[in-house]
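Sharing a structure with you now.
Just one protein chain is left out here, and the rest sit where they should.
Chain lettering (A and B) follows the sequence in which the chains are written, and residue indices restart at 1 in each chain.
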Amino acid sequence: MTAVLEVNNLSKRFGGIVAVDNVSFTVNDGDILGIIGPNGSGKSTLFNCVLGQLLPSEGSVRIDGQESTGMRPCDLNRLGVSRTFQLLQVFPQLSVRDNLILAGQEHQGSMASRLFGRPDAGLGDAADQMIEFFRLTHLSDEQAGMLSYGQQKLLDAAMAFMAGPRLVLLDEPAGGVNLTMLGLLRERLQAYHAERKATFVVIEDQMEFVMALCTRVLVLAEGKIIAEGAPEEVRRNPAVIEAYLGH
Amino acid sequence: MKRFGPLSVAVAAAAAIGLPFLLKPFGVYLISMWAVLTIAAIGLNLTLGYAGQVSMAQGAFVGIGAYTVALLTAAGWPFFPAFILGGALCFVIGWLLGYPALRVQHHYLAFVTLAFNTLVFLVLRNEEWLTRGSYGIAGTDRPSLFGLSTDNARVFYFLCLAILILLSAATWWMLRSPWGRAFVALRENPIRALSLGLDTRRYTLMAFALGSTLGGLAGGLYAPLVQFIEPGSFSLNLSFNLLLMVIVGGSGRFFGPFVGALIAVLLPEWMRVAEGYYLIIYAMLVMVLMVFCPSGVIGLFEKAMKPKKPPAAPAAAAIKAEATPQ
Partner (left out) sequence: MASFIQLMVSGLATGAIYALIAIGFTLLWQTSQTINFAQGEFVMLPAFFVLAAMNMGAPYWLAALIGIALSVVILGVLFKAVIVDPMIRHGVLPLVITTIALSLFLKESVKDFYSSQAQPFPALVAPRDLHFLGAVVSLQSIVVLAVAVATVIGLHLLLNKTRLGRCMQATAQNPTVARILGIPVGRMVLYTFLINGALVAIASLLISPIYLAKFTNGEALGMAAFIAAIIGGFNQVRGAILGGIILGVLDNLSAAYLSSSYRGAFPLVILIAVILFRPQGLLGRVEERAV
């Protein structure tokens, strides 16, 4: 069986600065891989290279064995790769339901059928189910911009799942979310994972969240992988402690 | 839109149908002009208000449509094929004008489209073999429909109104289809839209092309309405005026262009007393409106209609459900 995501010898340089330095890893079906590391360790750059927002300087990315380096984000998304962003990225003037339909509609039919077909692109029920799954039912018709920060984070995650993706990359899903909401978010992500056997990659600074959610953790420092393994192993790894506390 | 309810739409529809029977010929001409400009403004509202792509070239598309119809009907074509061809031509040119939007945004895009508008004006003025230059083209025939001539101002008004209704219904349909959602996504957050699989490139070009098509169709009615076109009618001033209509009415709101065009057409007439000063007053009104309510007249209405203190939650939900036509 091929890996869902395969990153080979990926490097990204900005001028003289090496942000990501020869990184390789694979993510298998059903994994929840956490990527942690101190600020400036290259996590976000790595993410953006995998997702086609940035073109890697060297190396390759494969999705399900298919070469995807340099693909446009929208084409990658239609291959089944979906993501959330570090900063809030919902569409504030659309309703919660419309945000979700939007997140799935480009996977349905063609340009023409989207114009002449049903206004909800046949996704109304799926959207309602997703709204219910993320406990947003009472907010279904609210404008997304009116939601609280934590609710928008939930919506953001729900949007990433809307098209039934093969692989979801979550960029700091817990950032700035209060504890109650954080518990709900983690619990919902786990439930989704259990139900649909989805594969996640999570970038996160909040250790507790990563340790509780992820099945495997990868530690980046200065653009390189310095440790990899089960959460508990990584937590005890002296190199990791050094990277976080050193300097 | 939603808060207006069917009542105001019904009143407006009654006025649109009843007015021509009460007005003098010049009044009928004015409301025909309103219908024509509304079509162009709906197009710009699509490109700018919904999809967020700044265009200062809508006037040029009105010009392209008007010249297409004027020249082809003069060459013996019947009206409707010329009208459709004018729209199609604008679709293609609008699509091409969208390409710069893929590279640059905001003020740069404003300037590219502004430059395009002036270039179109220069071509219209200088290529006399085709356009008769600054002499203009007079006497574009009004079409006849199923053997019924529209030479009568009132009949021609109803033709304009019918086309306006048809085109706004088509726009309404499109805006509530997934395309409408995609256009708003393009305006609000193109990067996120791209990550959700939206081919933002294609939607951007489409927004330009469709908006321009509506401009061209408006032009196709403008030529037989005014019966005299010259390059100066389609200079930057017209683009600025259409822009003002969209913004004053309420950009990104379905009925914004209707209201904006109404104000732009009627204000000069109401301010006949002010004679030459009406443009000064208009400019001041626009500035005041922008300072106090940048979401335009429709935005002003929405603000006014919004209850200051929301009633108890279930009641509010019930009222909302009632007031929301789906």
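We take it that a contact is a pair of C-beta atoms (placed from the backbone, for glycine too) under 8 Å apart; a residue touches a chain by one contact, two chains touch by 3 or more.
Everything numeric here is computed off the predicted structure, so don't read it as measured data.
Which of B:L22, B:A75, B:V291 or B:A304 touches the hidden chain is settled by the complete complex: it is B:V291.
When you scan B:V9, B:L122 or B:A138 for touch with the missing chain, the hit is B:L122.
Per the touch definition above, the residue from A:Q53, A:N99, A:Q151 or A:T199 contacting the chain not shown is A:Q53.
As for the chain not pictured, it touches subunit B at residues 54, 100, 103-104, 106-108, 110-112, 114-116, 118-119, 122, 125-126, 191, 236, 240, 243-244, 247, 251, 276-277, 279-280, 282-284, 286-287, 290-291, 294.
Just so we're on the same page, only the chains that are shown with their structure count from here on.
Each chain gets a centre from the mean of its Cα atoms; for subunit A and subunit B, those two points are 41 Å apart.
On the side of subunit B, the complex with subunit A involves touching residues 174, 176-179, 181-182, 184-185, 188-189, 191-200, 202.
For subunit A in complex with subunit B, the touching residues are 51, 53, 72-74, 77-78, 82-83, 85, 89-94, 98, 101-103, 105-108, 111, 114-117, 119, 121, 159, 163.
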